[in-house]
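The complex appears here minus one protein chain, its other protein chains still in place.
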Amino acid sequence: MSDKKHHNPEEHFREQHLMLDPMPRGQMNDMVMESMHTTSWKFWVVAAILAVISFIGLGVDWYRLIMEGQGLAGVMRPDYWGIFLVNTVFWIGISHAGTFISAILRVFKAEFRRPFTRAAELMTTFGLVQAGFSIFMHMGRVWLSYWLMPYPNQRQLWPNFHSPLSWDLLAITTYLLSSTMYLFLPLIPDMAMARDRSTGWRKTFYKVLALGFRGTEGEWAHLRTAMNIFAFAIIPVMFSVHTIVSWDFAMATRPGWSSTIFGPYFVIGALHSGMGAVVMVLAVVRGTMKHMKYFIRPEHFEGIARLMLIISMAWAYFFFNDYIVQWYGGDKWTKTLLHWHEAGPMGWMWFAMLIFNIAIPWSILWNKKWRSTPWLLFIVGLLINVGMWFERYIIVPISVTINRMPFTWRLYQPGIEVPMGIGTVAFFILLYMLASRLVPLIPVWEVQEGQMAHSLTKFGRETVMTVSELE
Amino acid sequence: MTQKISRRDFLKLAGVGAATTAVLTGCGPAAKFVTRQPYLKMPEYTYNGESTYYATTCRECAAACGLVVRTMQGRAIKVEGNKANPVNLGKTCARGQTTLQGLYNPDRVTAPTKQGRAKDLSGSAMNWDDAVATVSDILKKYKASEIAFLMGTAPDHLFDLATDLTGAMGASAPVRYGALSMFEGRATLAQAAQEMFGQPALPFFDLASADVVVSFGANFLETWVSPVAYTRGYSKLRKGHDRRRGLFFQFEARMSQTGSVADEWIALRPGTEGLVALALGKLVAEARGGSMPKAFASVNVNEAAEKAGVELEALHVIAEEFAKANAPLAIVGGPALAHSNGVETTKAVYALNAAFSSSFFLSPLAPGEDVYHRPASAQEMSEFVKKLESGAVKALFIHGVNPAFELPKSLGFEAALKNVETVISFATFPDETALLSDYIFPDHHALESFGYQRAYTGANASVLSGLQPAVTPFVDTKATADVLLAAAAQAGFPFPYADEFAFIQGKLQQFVPIAGGSFAAPEINAFTAFFQQFGGWWKQADLVAPTASNGAVNAPEAEFEEGEFFLIPFVSPTLGEAGANKPWLQETADPTTTVMWNTWVEINPETAHELGVENDDVVKIVSAAGEVEASVYLYPAIRPDVIAIPFGQGHTAYGQFAAGRGVNPADLFGAKFNAAGDLAYAGVKVRVEKTGKKQYLSRLESKIGVYGEGLGEEH
Amino acid sequence: MTTIDLNMVGAKGALVEAAEGKWGMVIDQDLCTGCQACVTACAMENNIAFVGEEDAGYGRSMHWIRIERFWEGHYPHVKMTHYQPMLCQQCGKAPCEPVCPAFATVHSQSEQVNVQVYNRCVGTRYCGNNCPYQVRSFNWFDYNDERINKAIATLKHQFNPDVTVRRRGIMEKCSFCIQRIHKAQDKAKSEGREVADGEFTTACAQACPADAIVFGRVDNPESLVSQLMAEGHGVQHLSELGTLPRVTYLVGGQ
Partner (left out) sequence: MTIEKSLLAVFSDLEPAADAIEQLRHLGVHDDCMNVISGVPVTEAMLGRPNQWTNVPRLAMGGAILGFIAGLFLAFSSPTSYEIQVGGQGFAPVPVAIVVVFELTMLGMLLSTFLGVFLDSYFPNYRPMHYVPEVSDGKIAVLIECPQADEQKITDALKKLGAESVQMAEAQHL
């Protein structure tokens, strides 16, 4: 299978695999540092535009929404829930990618994860920030949202833990805190690295964040233990978050929502959009940041794309599972709802969802060459994300049109949610851009650790890559 | 006896308070005068949380339903029906409920105003002394024959005062008119009664005692004559006697709200109601056996059914039920009367009742009247307008009616008004007519007023409903009666009443000695107190089924204009003639279409399909007299050759909630009248033109859920 | 040994109380003429805001009671279904209640109705979403604020002081005129007696010219509502969802 140009298998392996293409640590450090420092004017133009969009969406528009009322959005009876919740689910979905890659792949020792765990984890944290924004945008009286927190008060009135929204609050809080901690723990050695090679304000910044890390045996041991605990414990947290998000819908007495499969269906959907987003981010990072072509290689895209294909299949499986049970049940409201999905005025969205989430990934990702092509994967990732956003849009505002009171059915027409949603997208990208100049996007020590563990071994005539278990 | 008591003490005595069941005993309050006191001196009943209740009369239409107004700290909070009033027995309609939004409406005329016929409400406020002087100058300046009064439908104390005043001056008697009286065809009803029973009275259809009711276009559950009373009757009909549910059939070309609750709604060709009534009479008479009444003898049932576009079988089924019934009843009303053959149609239905019904009566006369005094018919109004146009009238006083809106444009009221030197409006609201006036001297709102009003139908009692202020005037208004009395005094007309209250007492005086009334009092002050406490005075009336001359009844064909579609204008069941200024009425869904805040055009879906129009397409409706533009509502229950438009919107003034909203179908009416002088507005035919515009109607209903729009299940 | 309170942990599925009703309503659809008197009476009693043409047409009207109707058949054999006044059914097991994270809509144990606690509402609108009857209305704007709706400056004089005026961002719904319930109970208590059947009623029932709406105690077999319910042809909407509605619809006739 190997390329004919390379007669030397080692050279071939080196080119293909980051893990077999080791560089001195110091050189890698310098590359990562340089990638943070190299910023063109284009970066600042884009950042400025995003800042303006974020300010309009999250500042101006949100102010108006708070001061004037939810009526600025497209919500009404029966569509009490609109794009804000679509975006909440969407961003929580995006946030699942980081945890999936850094926790699940770590637990299963998938080595190709190493260079981009941090890039994915940053998405988790920043995605959750947007999810938080979106859910607070949705609230009619957001200035009283602290009432949802369990805190002792003189009336001894605690939140209602019967409500899936209360669970959501607990779950999202837990997830936001733990994913941020999980982002930070492996960052400490890299912060120390950056501290050692910085001056000025950056030095102070990294020094504070490095917490005084030196790399002593004790520090490494505590860190490694903690990361192991996190890697295992954050997986159920991640699953619980999106399951509980799905319960916001599944617990309701509404046709189409009351489904036991919603939990795993939502989790897999979250991974679907999350992986799509990771691949997009990696393609951009690889294409725009200095030295990133060394760290992020087609093999990584190929690995993620394989996951994407599997997840797409799983999503299709869950979708059909949900669909056929609803369809077979024959409840007249559910039937109407399915008909509304497919043949209603927003039917195009339903078909687009299936094409973007199933047809396109399946028809492209089966091919190894295609799935190793970053720009193609970027497009696939983008379409998957559009498709998954459509899926949530169909589940929320389109589905709530149909209830058991046909006299009230109405079609949702979005209002201020649109600029505000765009604001969250812009703010997400802006946060990511700023982070890419402040945080070493590549966990250098993890890459080095991996490179130490990988070697080439000859079995008979064939040279293969082997990994030694160092931990 | 001359000791003054405060107005509030007086009201307190008069109020139907929760604990005032132990009423005044005998002697009554010591004085008839009421003084106003500042609210700094708080009487105990204005304490927090304590409500005071006042019985008064609803003035949203002319039915004279009794109200009990709940007030708290000087504000009117809620109105409920007055359980004592025989017309409504404690019930109200949607319009009555929102009367408070008229009282506290932001757009009321807040002070006497020198309007000067300005386009908008002019800001030049006057004081009331000058206002009275202005009226008095007019009374002095013009000859009696040059002065005219135009008033609302309701026969109230102010009408009596104006009658007395014009009588004293030698001027022509005040004219009463309202759009509702035109749509109700009161002249036609009275004329037919005159011709059949020798009495020009309004009919009283006693639904409560009937068990099978057939209605020919009567919208008696909506706005017609006395809707609350008829709804009460309908309820009794449905509850039935001996647990047998009463049946109700409706013949009409467009399903009205009334028709929508019928057991069978049968679409017929407009103008054939009389013919169908006669055919039904023939079938019933045949079914019952015995002699064939002369009225039905000559009608050909098959031909009638065909002409009316009614399935013969349906006619037979209804006739069978009607014949079987113990107490059948036929009602006529609505557009059926507004044809050239309206009087004959009415007579045909009356004949049906005369032959078979024991639930049909002529309304008892109101207290103090010896004949039904109906409001002016459209024809009489047309003559009145011609008089205005001729310049014979130099000063016109307008109260309680908005002819610039309520009279069809074709009668030319606005143009005629230009030939009147001085127009004085007593409108509480800056309606179209008020803006066309030289002066607006706003009267109190009904809930701020003293007064009384005669009820003409809806009860088996002779009812004089009483009004009293529930609250002090909210803005700087003055009772029109006081203005007229003061001006008359200044102008030197000999008039025995010092003020409005004295006038009312003077008029009530005649009922003090009458026995058998709803209460008895030894003298007028006590009588007045009871009158206000109970919200009026009434006397049981023995309803007697009228005897008809067994003459032949014709059913001539109705005359129509040239045109493509029959037009059925109907009074909006929620807005009525004057509800458009109340935001909550605007937001109350029309019962049949659920449209809010606007005017729509009802078109049969098939017709619309042929015309190539859809829901919410704006179409132009063109008649010989005019044209209007409104959005289409695909209405499933309307004949394909009929379009219908509600009346009630289309104001150019009348406050922020009414102005510039919807259209007025009366603009389409020509000036053709039936034999009784009522406008034959149902004879209008129109054509429908596409405009290419689209304006979405606000509906409470879902087009998706109700009509399957977007679900591929459309009409 | 401590015993576990089965009510507490919900092992019984539901509190026993929930199965019993107290206040209830019977709506005779055969009597209803669709006249909307109940709609306006309710609005006037409960300070319900009006929202204007555009919002009303977009499903944002604040009606606590609405009158539904559908069509059957096609012209000329078209029929309108019975008018169906739809209001909060005051479910014994209300789906709207458990989903509110702030306890803003709860079951009143003393009155056995579903109450909305306006000042506790944070506006998640979950209750509205989960109401199978879709009878909750949300204050999308400050409709009753005179700074925004200028007309309120004078119209506010009519506001019922017994009923809270709601601001933007909160949910509201039919309360069975709980202010009237409390007034009647207070009065009866001060007079040392029970509230008599028919002594007071809700604004909609009081206005209804056809007497189609009857309100009273469902736990008193002597009351008019109980007797009407006992007639047997009453239905409770969506009772298959186990919501235990307190409004019974009579669909007699035809």
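Note that the chains are named A, B and C in the order they appear, and that numbering of residues resets to 1 at the start of each chain.
As a convention for this text, contacts are C-beta pairs under 8 Å (C-beta built on N, C-alpha and C of every residue); 3 or more make two chains touch, one makes a residue touch a chain.
Here the structure is a predicted model, which means the values were calculated and not measured.
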| item | value |
| --- | --- |
| Displayed chains contacted by the hidden chain, counting the whole assembly | A, C |
| Among A:V45, A:A233 or A:V325, the residue in touch with the chain that has been omitted | A:A233 |
| Which of A:I53, A:I104, A:L187 or A:I244 contacts the chain that the document leaves out | A:I244 |
| Candidate in contact with the missing chain, chosen from A:W44, A:W143 or A:F161 | A:F161 |
| Absent-chain interface as seen on subunit A, which is shown | 24-26, 29, 150, 155-158, 160-162, 166-167, 170-171, 173-174, 177-178, 181-182, 184-185, 188-189, 192-193, 195-197, 207-208, 210-226, 229-230, 233-234, 236-237, 240, 244, 445, 448-449, 452, 470-471 |
| Absent chain, residues of subunit C that touch it | 6-15, 17-19, 92-100, 103, 105-107, 109, 244 |
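Assume only the chains that are shown with their structure count from here on.
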| item | value |
| --- | --- |
| Pairwise touch network: line, ring, star, complete, or other | complete |
| From subunit B, the most remote chain by mean C-alpha position | A |
| B-C or A-C, whichever has more C-beta pairs in contact | B-C |
| Rounded Å distance, subunit A centre to subunit B centre (Cα mean) | 67 |
| Whole-Å gap separating subunit A and subunit C, where each centre is the average of the chain's CA atoms | 43 |
| Subunit C residues counted as touching two or more neighbouring chains | 58, 66, 68-70 |
| Subunit B: positions in contact with at least two other chains | 700-701, 706 |
| Subunit C contact footprint on subunit A (complex, rising order) | 68-71, 75-81, 138-142, 144-145, 147-148, 157, 159-160, 162-166, 169, 248, 251-254, 400, 403-408, 410, 413 |
| Contact set on subunit B toward subunit C in their complex | 49, 72-73, 75-81, 88, 90-98, 100-101, 103-106, 221-222, 227-228, 231-232, 234-235, 238-239, 245, 255, 257-258, 260-261, 263, 265-267, 311, 474, 573-574, 583-589, 591-592, 594, 596-598, 604-606, 636-640, 656-657, 661, 696-701, 706-707, 715 |
| Contacting residues of subunit C [partner subunit B, same complex] | 30-37, 39-41, 43-45, 48, 50-54, 56-58, 61, 63, 66-71, 74-76, 78-80, 82-83, 150-151, 153-161, 203, 206-212, 252-254 |
